[in-house]
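Note that this complex is displayed minus one protein chain, with the remaining chains in position.
What follows is chain A.
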Amino acid sequence: MRVVAAMSGGVDSAVAAARMLDAGHEVVGVHLALAQSAATLRESARGCCTIEDAGDARRVADRLGIPFYVWDMAERFREDVVEDFVSEYAAGRTPNPCLRCNEKIKFAALLDKALALGFDAVATGHYAQVVEVTDPAVPGGLRRELRRAVDPAKDQSYVLGVLDADQLARSFFPLGDSTKPQIREEAAARGFSVAKKPDSHDICFIADGDTRGWLAGRLGERPGPIVDVDGTVLGEHGGAHGYTVGQRRGLGLKVPAADGSPRYVVSTDTRTNTVVVGPEELLGVDVIEGDHLRWCGPVPVGEQRVGAQVRAHGQEIPATALVEGGDGIPGRVRVHLDERVRGVAPGQSVVLYAGTRVVGSATIAATGSRGAAVD
């Protein structure tokens, strides 16, 4: 097959490209330029899109003897990921831009361009597995399933939960059977200069990791009240969009709680610009309602026993999922968790698993407790 290897300049995508080549594919390396200004070595964000990263990726491609190109997708990235991130926060939600990037850029804009240029698929350095299974219900009798990586510490199937069956059919994740130490060892054995390069962290377009400061620069300061669950004003905040459910630090409350226990953000409302705080026990939720459904395979019908994961490196919680609206889209999914989970914020994604298989994902629209109204 003719495959585009998306090469970030990191060790994972370098080994992924090498493995695709070893597997006999015709491989071309592509580095996505996503930052608006990649003018200097220092500018742009760490871990992604600097000139240094592009250079690292190029060095690996040269070593593999494969062509290498930089594709400028900064404009698409700004529109579909960065602006979406800002507007989601402005609306009081907590988005995960990595899922958004996978859905809109890596396995959409990049994949579409690759297909149009005559490629068959895209390979990335994500830790996840794609397994072909027989399924008489689909044309050709073969279906590709997305599954967790063998290394639970590195598993990235969560951020790939937005891929649909068509995208999955065109995707390769050659690292899913390996652990991170194995990949570093392999990179060193292959003589890649990036073998010891540190992992990237956090949000690639926020260079210093200060998400709240970055958002304040875009959304401005909007002072408003911090209240307890009874509505009593306890303090002031600089803008409800800067707060996330479950957050404890940075509230700046001068009045201690009556029982002296720590207080957490239990909800935010950007319409009234209010941050509500309360004791830890109010953080637990066991009902999640999600929309923006994305299915990696067949659409589940009726009540299903699933595992639900609500953040990239979170625990999987046993749950029952009920898809509403049949296979019509837009639909909604209601997830009843077997146990209560803390700090689940609207805007996050819930990814549903059946065993190690990714069933699909939804964006969390509302959370609540059984026996109480979902808010």
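By definition in this document, a residue touches a chain if its C-beta (ideal position, glycine included) is under 8 Å from a C-beta of that chain, and two chains touch if they have at least 3 such contacts; residues count from 1.
Basically, contacts and distances are computed from a predicted model.
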In UniProt, out of "Cysteine desulfurase", "3-oxoacyl-ACP synthase", "Pyruvate dehydrogenase E1 component alpha subunit" or "Peptide ABC transporter", the chain dropped from the view is recorded as "Cysteine desulfurase"
Sole touch to the unshown chain from A:83, A:112 or A:281: residue A:112
Absent-chain interface as seen on chain A, which is shown
26, 28, 31, 33, 38, 51, 54, 58, 65-67, 69-72, 76, 109, 112-113, 115-118
